[in-house]
Every structure is written in C-alpha cells, then in structure tokens.
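With one protein chain removed, the remaining protein chains of the complex are shown where they sit.
Up next, subunit A:
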C-alpha cells in the first residue's frame, strides 16, 4: 500500500474532494500526499485545484483524483459543482483555530446536500504539530465524528504525520463500499440494506470514467 504507480495503470478511479475553512492546510495536505511536498509560502486556492495519486488497496490499484477547493464561504457556489460524483471527502479543520472546527457542521451539511449518501467522509484535524497552540481537543473532535458517523484523524502536513493514513483510509473505505456494491449487484435487490442506495463508484461507472478520462461533468 502507498507505492507510487504509473498514471494510466489502475483498477479504480475515485474522486475525492478536500473541503474546509480557508487556511486550514488543505492544499498542503494534497501536496504532501501527491508529491511529498510542503510549502511554507502557499497561496490561497482560487476556485479548485487538482492532483492525482495511485495507491494499492488490497489487491487493487486505486487512483485518487483529488479536487482541492477554495475555503472561503463565498466560493461555495462555485466549488459545490465539484462535489458531484465525489465518493470520498476529507473535511479539514485547523486544530489551532476553533472557529474552523465550529464550521465543520456547515461543511458537512454542504457535502450531504450535494453528494450521494454513501460518500466516505473523514474529518481531519490538521496542524497537529502545533501542540502549544491547540484549541480543539482530540476528544471533542472524536465525539463529533462519532455523532456524525464520519471517520476522524489528526494530521500534520508539515511533519507528514497521518497524511498518508488519512487518504489511504478514505480510499480503502471507498473500495469497500464499491466492492460491497458489486457483490450486492449479483444478489436479490431485496437484500440491500434498507434505505441505502449506492449509485456512485460502481464498477461500471469507474470503467466509463477510465475510458473518457473524466468524471467531473
């Protein structure tokens, strides 16, 4: 797991979005995961930015197509268009700025309004290296994640702590959803868990994506 692979050699293509308040470190999480880089001089993201990386999950190669979005609330009208087709999301806050954690609830609503119910969401508390400045406790965030039924991890893009784990976990969970969906497709539809419709990231969708090279429209 975690090895870099050639770009066109993959079994699944998963679209993942990075969301959260401005300045929480979304772009650096992305550059750390896709290029193993961290920049102290990064600029604000305008609209959306994009990067990819392939990793191995179980016996499959999974390519993550990650859309990094602008954090300012004003941009949501633009950026929410990019949620479409996303099967995973990292919802990032800054552990040193409590207000960014308070806004997580609104981001979650935003996400659930625009994406499929089966989307895998990971709450990410970034900048965990700034221990002396911490303003959000791990306990509070854990409790929140449990209540909202999301995954949770604290990361540091600077120290490269948990970044790999956070993305890998999201991709693994998406893979699980997809595999389950593929399995269930062969079964009696009546056996589907009630209230759940998994209509994203199915094997057919993914291969379609692979042919056209795009799933964003």
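Worth a mention:
By definition in this document, a residue touches a chain if its C-beta (ideal position, glycine included) is under 8 Å from a C-beta of that chain, and two chains touch if they have at least 3 such contacts; residues count from 1.
Here is the rule we go by: contacts and distances are computed from a predicted model.
Of "ER membrane protein complex subunit 4", "Eukaryotic translation initiation factor 3 subunit I", "FAD-binding PCMH-type domain-containing protein" or "Rab-GAP TBC domain-containing protein", only "Rab-GAP TBC domain-containing protein" is the UniProt protein name of the chain excluded from the display.
Among A:38, A:93 or A:167, only A:38 touches the chain that is left out of the view.
By the touch criterion stated above, the residues of subunit A touching the omitted chain are 7, 22-23, 32, 35-44, 46-52, 65, 70-75, 77-78, 81, 99, 158-160, 212-217.
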